[in-house]
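With one protein chain removed, the remaining protein chains of the complex are shown where they sit.
Chain lettering (A and B) follows the sequence in which the chains are written, and residue indices restart at 1 in each chain.
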Amino acid sequence: MSIQVENLYKSFRVHVRKEGWTEALRSLFKREYQTVEAVKDVSFTIDTGEIVGFLGPNGAGKTTTIKMLAGLLHPTSGNIEVSGFKPQEQRNEFKKIMSLVMGQKSQLIWDIPPMETFLVNKSVYEIEERVFRQTLDELVELLELEPLLGKPVRNLSLGQRMKCELAASLLHRPSILFLDEPTIGLDVHTQEKVREFIAKYNREHKTTILLTSHYMGDVTALCDRVLIINHGKLLYDGELQVLTERLTPYKLLEVRLPSISDVSWERFGEVVSFEDGKLTLRVARDRVAMVSSELLANFDIHDLNIQEPPMEEVITLAFQEESHAS
Amino acid sequence: MGRYWRIFKEFFRTCLVEELEYRSEFIGNLLSSLFGIIVSILMVQIFFYQTDQLGGWAYADVLILLGIYNTLQGLIDFALRPNMPRLLLHIRMGTLDYVLTKPVDSMFFVSLRHLNFWRLIDVLLGMGLTVYGLVEKQWVPTFLDVVFFCVTILSALLIIYSLWMLLMTTAFWVIRMDDLSFLFTSFFETTRFPITMYKGWMRIALTYLLPAAFLTFTPASALLGMWDVQTTIMSGFVAIIFFWLARRFWKFALANYTSASS
Partner (left out) sequence: MLVKYRAILRMKYVEMFSYQLSTMVWMFGTMVQPLITMMVWMNIYPDQGDAFILYFISLIMVERLTSAWDVWEMDRQIREGTFSYQIVRPFHPVHWAIAENIVYKGLFLVVLVPCWIVLSIFLPSLKLQLSAGQWGLFLAALLLGAIIRFSVSFLFGILGFWMTKVTALYAMFETVSLFISGRIAPFSLLPPVVKQISIFLPYRYMIGFPLEILTGAYDTHTLLVGFTGAMIWSVLLIGAICWLWKAGLKKNQAVGG
């Protein structure tokens, strides 16, 4: 077991600000507090080498959970064990085997080249020269960092900076990597590159990766397993594919054909849209093969495309399930 | 002109609403303003512990000057200082373009958009200190005194604005500095005491090169009945020159910026 979380709770006391001058004066002497429950009774285990996605809308509790795993926050109650350590004890040995990357916040020193930060990390994490060179060369190659190493960080684009951040966080070869919204703000091309890199790195080094995101693309590209969290509660923990099939037991068939009026498409599946020669049908998963062959046999099809339902739909349904249950 | 006054009132209202979001800040700001003025009075007292005049000015006179100093300082902190880091940010981020497309004079907008409402407490305390100084001295300014005071203080305000703008405009070239306002503060420190205190070349520099003399000394002298027409005209003249310089420099910087920005 790499990461074990049991009955995790985290609540914050938040000072309630009220309107009005008298209230403001009063607040100087006696403050009213409200308890916000950020994480409620979350439990899960992650094995070594897994890439797990932590999915949920803003304010769901993802970042809070990841901070607890990194030792930055300590739980109100519950148990966390990461690689045998209790993160909140903040032992140096623990810090050496893990790494944290936060999307919009940079650990690179701003006005000087990333290489300088790498050297500092080398020293702070006590990495041997030979190992350091090896790791650095590997990362530079995988992330195409060669032209970036000598430029001051402030002159790099967001995408370039993110790649350097990832490199900086992996120099000490952590066995556990926490990524908090790593692709936020990046353009589509860079997002893909970053995902490719993470996947490849995980394959080669069997690093356990916990990734939070509100981008579907991150999750579909990288994670076999997802934890869906909303309002602090864990809604789902399992394979993405299984979730998809359960919540959306259908696929989308996109068919291009010349407009024919007179056909009732309903016997094939639910019609989502039919315009400009493109028919979109919702078809039950087990009927997809049959429906496709029927369509191909009986109509003049220009193009037929079978799609998984959009992930947003899956997740929205997951949240709806939650509100129905509660 | 009326339009700009209306726009300024709008800036004031917006910033007021912003600040009132944090009403508990009121006590904090009040305390720090009080602390500030008490400290400046104590400083003067330390000097007067050893002497009874500073550059020919008695204790009460120095207090009057100090009051004017604090009032001006308060106004700078209220209107000008909040805008400096914002301009630097605009230039760095490229958002200055938004300002330039607005149908308002860019120099006006960039220098007065954000106001630190709480600093008006400093202004009030400064004025209070001047009044206290007058009471201590048992001096009531005559009508003419007040007239000359008003003229010179208006010149002082214009000079301050112009010097500040000249400094702000350098932001186009000096992008790395987080806050150029420190330079102005250092310069403004020289106006804390009567200019008669400085000797020789220092005094000349502070009168003709960087017109520190006209900022606090001339208005304070006017209030104390020691005005003369020549100096007053001089202060107005200097104010106009500096304002013209500031405007030219701003226009120059903008022209440079718009033709070069990527």
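Everything below uses one rule, namely that a residue touches a chain if its C-beta (ideal position, glycine included) is under 8 Å from a C-beta of that chain, and two chains touch if they have at least 3 such contacts.
Since the structure is predicted, the reported quantities are computational estimates derived from the model, not experimental observations.
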item	value
Which residue of B:F109, B:F187 or B:F243 touches the chain not shown here	B:F187
From B:L16, B:L30, B:L89 or B:V174, residue that would touch the chain that is not displayed	B:V174
Residue of A:E6, A:E116, A:E138 or A:E321 touching the missing chain in the full complex	A:E116
Contacting the left-out chain in the complete assembly, out of A:L8, A:I51 or A:A70	A:A70
Touching residues on subunit B - with respect to the absent chain	28, 32, 35-36, 39, 42-43, 46-47, 49-51, 54-55, 174, 176-178, 182-183, 185-187, 189-190, 192-193, 197-199, 202
Subunit A residues touching the omitted chain (full complex)	12, 64, 67, 70-74, 88, 90, 92-93, 95-96, 98-100, 102, 105-107, 109, 111-112, 116-117, 119-126, 152
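Just so it is clear, only the chains that are shown with their structure count from here on.
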item	value
Geometric centre distance via CA averages, subunit B-subunit A, whole Å	51
